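The complex is shown incomplete by one protein chain, all other protein chains being positioned as in the whole.
Entry: chain A
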Amino acid sequence: MTRYIRHAAAFCALLLIALLVNATRVQVVQSDALDDNPANRRGAIVRFDQPRGDIVVDGRAVTGSKDTGEQLRYERTYKNGPLYAPVTGFASQVYGTTFLENAEDDILSGTDPMLAPLPLWNDITRAQNPGGKVVTTIKSAAQQAAYAGLGGKKGAVAAIEPSTGKILALVSTPSYDPERLSGTSKSVADSWAELNSSAAKPMLNRAIRQTYPPGSTFKVVTAAAALDAGVVTDLDAATRSPNPYTLPGTSTQLTNEVDGCTNASLRYAFQWSCNTVFAKLGVDTGLSDMAGTARNFGFNDSGLKIPSSVAASNFDTSMDKAQLALSAIGQYDTRATPLQMAMVSAAVANGGSVKSPYLVDRTTTRDGDVVDTTGTKSLRQAMNPATAMQLREMMTDVVEEGTGKNAAIPGATVGGKTGTAQHGIDNSGTPYAWFVSWAQAADAGEPAVAVAVVVEDASADRGDISGGGSAAPIAKAVMEAALKP
């Protein structure tokens, strides 16, 4: 009988081995897949069972956490939620995350292995690290100036430090309080429904996710292309531009809002925003040079991340001459995000070099040990440095004695360009007022800030001037705030 008992024992041992192998299969081999199963609530529970790390502006956290004692324990709170919503986005227990809350989620939620003192060991023990901090490049004074300037109007502001690409302000209005989406209560669902159905689209980040026809502010790009291509060699030489200008191949006549545009010099045309001159200039420069320069400024780039992705700005690459003429003055299919236009202005201020814009200066552990830093990266050379110098001159003229006088700051050099973009059927919509600019303090070696402002519901009656009227004062306030140390 002994033999058979041993066989039976061997059978029991087989059962044990099967259990051990199966346990290894479930707990080690398949564990990641099971953990990631969307129906597995553990992810959400673990995710919210410790306070989320903070997003920091100017050394102060603009976010917080609240212990609810529920299964999904910690809820996100926001200080000055509407002001910083385009930067932080929301972190909802129901609707997920957006913007920095989304792009830096690994750091904020503590899952980034780099937060652990010993990442590999951490991987084995699955210990949870406290959420890290995301330190932004935002300058709170500039952000507040932009938000206050826009007031209740629909619009957006993007401000960049030209030499580095640091984003100093990123504002979109009307805004919303992301805290309304924290938690799991019914009010959260109600808020979600209300915010999504609102005609004002408060959750739309107009600064980086909305493209607008840039209108006359695009003339900066056209001027750069024409100067780089050698179509214009002397800023003060008369151009052979008729007024009105008949779009090539059509009978459509383009006119100006201002006088003196017939055969005007580039300097005059830029200063007073002559559509006829720039439309012809675009055609003379040609599609390939125009498109090339636009691309170098950042148009048609769908891969830009700050670290949230930025909507691609558009400049068509195949058009007839009439379309090219309109595109050269920022109409037809040309569209740009406010951030893109801030990059255009920053390129002029920075000798033609476009720096990659970024919003996160560094990420740290909760205790402040640096995990990662975002350095300055050059994207492209948008134009020759000499061309940039000429454009600086012309932009300065716009502010000193042209359409952009409202942006002038005593004691600082300010360059700017106004724009008004008609839109809607037969231009029936309220035009968008644009202003792009940069500012350099008197004692500084280089411009410290470049800004783009767009106001959707500007008063329309004064044409190009409305950019100067509605948008320029906002840009001025932002630049003043940015110039202060």
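Here is the rule we go by: contacts are C-beta pairs under 8 Å (C-beta built on N, C-alpha and C of every residue); 3 or more make two chains touch, one makes a residue touch a chain; residues count from 1.
As a convention for this text, contacts and distances are computed from a predicted model.
Engineer: Could you check which of "Heterotetrameric sarcosine oxidase delta subunit", "FtsW/RodA/SpoVE family cell cycle protein", "NADH-quinone oxidoreductase subunit B" or "3-methyl-2-oxobutanoate dehydrogenase (2-methylpropanoyl-transferring)" matches the UniProt name for the chain that's left out?
Structural biologist: Answer from the record: the omitted chain is "FtsW/RodA/SpoVE family cell cycle protein".
Engineer: Taking the full complex into account, what residues of chain A touch the chain not shown?
Structural biologist: Residue positions of chain A that touch the missing chain: 1-9, 11-13, 15-16, 18-20, 22-24, 26-28, 30-35, 37-42, 45, 124-126.
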